[in-house]
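A single protein chain has been removed from this complex, and every other one stays in its place.
We call the chains A, B and C, going by the order they appear; numbering starts again at 1 in every chain.
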C-alpha cells in the first residue's frame, strides 16, 4: 500500500483536574508565576462578572446574555498570549480574552444591553466586534492576516469559534484559504460540547475538531481547554509559528459550557444534570488555583481579597452601565455611511422631528 | 506526546503510464475483461464526441462547451461503477459517466447549445442536471443520500467536483454533514490540476485533496485518475462501503485537463505547453488500450472499427442535435411553477402575442 | 377546541402534515430535542423520531443544500432558518437551485420544499435577530413567499406551503408569535397561496400590510374609525405571487392607499404595490400613495428598535394625509 500522506493530532494537557502536573515537564509559561497569577485573577474576575451579568438579565436590566462560565481558561489564554497589535476576531462570549486586551466590562454590558456603543470598545481599535453570524469572524481574521502579509507586518490574526461554528462553511473557508495563502492566522475552536442544544457528536463524524485543519494543510493541536497552562502553551506556539511565517493553525480547546447557551435558553430541556455535574469537576478555576496554591503563590487570604476586589470592580462597571443613557434616535442613521446620502438625511430629520413631537 | 488521532491517505495505482501493472495484484475488476473493454469503448467514444463538440462550437453551431479531454478514465469509472438506482450529481463535464447511465450525446449538445431540454435527459430520471454553481452539487448529493437513509433505501449518491470546487464551502459542508449523519455518499474530486487558470497548488495548502475528508471523519483515498482500473476499483470500494452502511468517502482522482477550461478559455495564457505535453504521456486511453492489447482482448483492427463506429454514432447525434428546433417563447414560462400564477400567465400571453405580431 | 397562538398554529400544521405524509421531514438547528428556539417544533421529534425531525450541523449552506437534494428525490423537506438574519448562506441554493430546478429540467426534477424563518423585530433580541428581509427573495422567479399574521392563517398557509409542489419561503412574524390566541380547527384545510385577505372593510382609505405590522395597521384602522374615517385593511399574506387585484379593487373604491411595511423602504415589497398602482390605478388614485416603513438603515440594537418600526401613529398620520387631499 502506497501512502500519500499521514497525520497525527497531538493532545496536550499539563494539569489534571486537581491541578497536579500530568507529566514531568511543564512549559516555561507555567513557571512564569506572575503571569499565571494574572491569568488566574482574570479568570476569577470574569466569573464574577458573568454571574452579575446573568443576574442583571434576570431582573430585566440587560437583554439576552451569553455566559462564559467554564470557558475562562481558554479565553484567558487567548487574550494573554496575544500582542496588542495582533487582531482578535471573537465570537460573542470570549470576555476574558477581551478584558485582557482592554475592553471594559461596561462595554460588554452595553452591547448586550441593546446599544451599539458597546462595540466601540476600549480594546485595540483594530479588534473586531462581537460576531453573531456564526463563524463568519474566521474569514475576517483570515482577511486581516492577509492584510498583514501583504503589508509585511509581523502581526497575527486570531479567530475564536465554537464546536458548532466549526461546522459552518466559513470556518472551512478560512482554513482553506489560510493554508493556500500561508496566512498568519490562528483558528481557535473552543469546543464546549454544545451548540445550543446540539451536542458535539452531532456536528461531525471527525474524532477531533483539531483535525479539520488537515483539510487545509494547517498545523493542528488539541488541548485540554480547562487547563490554562495547556491553552496558553498552545496559543504561544501557534502565535509564534504564525508570526514567524510558519503559517496557520487550528487549536481545539476541549472544555464545557457550564451555563445555558444564553439567558434565553434553558439547557435542562436537552442535557442531563449529571453531565453538567461531572463537568464541574473539570472546571478551570479550581484547577489553576490548586496549582498556584501548591506552588505557594496563592492562598485563602489572597482568594478572599481577590473575590471582594472583583465584586467591587464589577459593581462599579454595572453602575457605569446602568448610568449610560440611550442613544438618541438619530444614532440609527449617523454611522450608516461616512458621507450621509440625501435620502438618509431626510429620513433622519423625519425621525428626529417625530421624537420632538412626541415630547 | 499524547496522540488524539492519526490518519493515513492511501494512493492507489494499478497501471503505469505504459499500461503495465505496477504491482503483483490487480483487483478483480481488472480481470473482468468484458467490462474493461466496455469501459475502454466508452472512453474512446467520449473522446470522439468531445472533439466533435469543440468543432461545433468553433463553427458557431454550439455555445460554450466544457471539454472532458483527459478525464475519460475517471468519468467512465464513476459511471460504470454506479447502479441505475444510485444518484449522480455531476458538475458539467462528466459525459462518459452520464453516457453510461443513458444520457444521450444529443442532450449534452442541446444543453450547451442553449436549450433547457438538454437537462431533461434520457439518463435515470432521478439524476441531477449539470451544475454550474461550483460544488453545490455536493450538497444535493448529500441531501439525496439523506433521503435514501430516511427511507431505508440501499442507494448511494455520488457527486463529482473539481480540484477548484474542493475549495468551495459547499464541498466542505457536504463532507461535514455526510460524516455527521453517516450518509451513503461518495464525493469524487476529479483533480485535473487546474480551475480555469488557477493551479491546484493555489487552491489549498493540503498535500492531497483526499485528506479533506479527514475533516469530516470520512474514508479518504487518492488514486491515479488516468488509470481506469484504479478509478474503478476506488469507486467500487466507496460505493460498497456506502451501500453497506459504512458511510461516506472522498475519492480523489488525480488527472489532467488536456484541453482549455472551456471553449471560451485560452489556456496558453496561463500554463506552459511543456506541462501539457508531459501530461499527454500519462493520458488514460492509451494506457488502458495497452493493457487490453497485452491481454489479447484488443488489437488494431478492433481499434479501427471502434473509431469508425464512434464517428458514425457521433455524427448521428450531431445531426439529431442540429435538427432540434428551438423551444417557443412560452417555454420560458411553462416550467416555472407547477401551478402557473396568474401574473406569469399574463406575461406569457404577452410574450406569445409579441411573437405572433413579429410574424 | 382549544385556542392557539400563531406559533402553535405552525406546530399544529407541521404535525398534521407529518402525520398525513411520510415524505414530510423537518430539519434545522435545535429543532429536535429542544423543539426549536421558539418552540415551533416542540414535541415533533418525540412523535416522528430523529430522522424526520433532524438536527443538522450548524451550517445554513448545508441545511439549504440538503433540503434541495432531498426535495429533488421526492421528499418534502421543511427547513428552519433559526432567524431570518441567518438565511443568507441559504441563498445560493434557494436562488440557483430551488427556484430553478423545475425550469431547468423541464419538470423532470423539482423542489417541493419550504424554508421557515422567524422574521422581524420587536422582541428585544440581539443583533441579526430582528431583520425584515423578505424583499431579498421578492425579485426571484420560481419562489413563493408567504407571511401569515394570525394563528388561523399561520396554520392554513403553512399547510398550503408544504403541499405546494414548488419552493416556498415562509416567514414567521416572531413579534406576534404569541400576540393572541384563536380557535383553529385541526382539520387540514389549507388556505390559498395566491390571495390577499381583507381583514376589515372600509370606504375611505385602503391600508395594506403583511406580517407583524398587520397588528399596528388594524389598530390604526380602529383609531381612524374613532375619528370617523373608514379604513379597509388588507393582509398581503402571500408576497409572491402578489394578488394585486384585491388591492386594486379596494383602491378603486377608496382612491387612497397606505402601505405599511416593517422592512426598509427602498426597493421593498411595498414599492411593487405602489408601482402597480402607478401603472394600473393612476386614475383611481385621489391622493398620492403613502408608504409607512422601517427606515433605510439597519434595525438598531433593541434599545431603539421600537423607534425604527412603523407605529400606529405614523400609519394614522399617513392615512390622514391621503384624506387631506380631495
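Operating definition for what follows: a contact is a pair of C-beta atoms (placed from the backbone, for glycine too) under 8 Å apart; a residue touches a chain by one contact, two chains touch by 3 or more.
As the structure is a prediction and not an experimental result, all values here were calculated from the model.
Enquirer: Missing chain touches which shown chains?
Expert: Within the full complex, the chain not displayed touches A, B, C.
Enquirer: Kindly state which of the options B:197, B:240 or B:308 is in contact with the chain not pictured.
Expert: B:197
Enquirer: Pick out which of B:19, B:113 or B:179 touches the chain that's been left out of the picture.
Expert: The missing chain is touched by B:113.
Enquirer: On chain C, what residues meet the omitted chain?
Expert: Contact residues on chain C toward the absent chain are 61, 85, 88-89, 91-92, 95-96, 99-100, 103-104, 127-128, 133, 135-136, 138-142, 240, 242, 263-264, 266-275, 277-280, 282-283, 285, 287-291, 295-298.
Enquirer: State which residues belonging to chain B touch the missing partner chain.
Expert: On the side of chain B, residues 63-64, 111-116, 130, 132-135, 164-165, 167-169, 195-198, 202-204, 264-265, 269-270, 326-327, 329, 331-333, 336, 343-344, 347, 351, 354-355 touch the unshown chain.
Enquirer: For review purposes, identify every residue of chain A that touches the missing chain, sorted by number.
Expert: The missing chain touches chain A at positions 87, 89, 116-117, 119-121, 125-126, 128-129, 132-133, 136, 138-151, 157, 169-170, 173-174, 176-177, 180-181, 335-339, 341-344.
Definition applied: only the chains that are shown with their structure count from here on.
Enquirer: Between A-C and B-C, which chain pair is linked by more C-beta pairs in contact?
Expert: When the contacts at A-C and B-C are counted, B-C has more.
Enquirer: Would you mind pulling out the distance in Å between where the CA atoms of chain A average out and where those of chain B do?
Expert: Here the centre of chain B sits 43 Å away from the centre of chain A.
Enquirer: Round to the nearest whole Å and give the separation of the Cα centres of chain A and chain C.
Expert: Each chain's C-alpha centroid was found; their separation is 36 Å.
Enquirer: Can you compute the centre-to-centre distance for chain B and chain C, using the mean CA position of each chain? Integer Å is fine.
Expert: For chain B versus chain C, the centre distance works out to 40 Å.
Enquirer: Going by the touch rule set out above, which residues of chain A reach two or more other chains?
Expert: 167, 169, 202-204
Enquirer: Where in chain C do residues touch at least two different other chains?
Expert: 57, 59, 61-62
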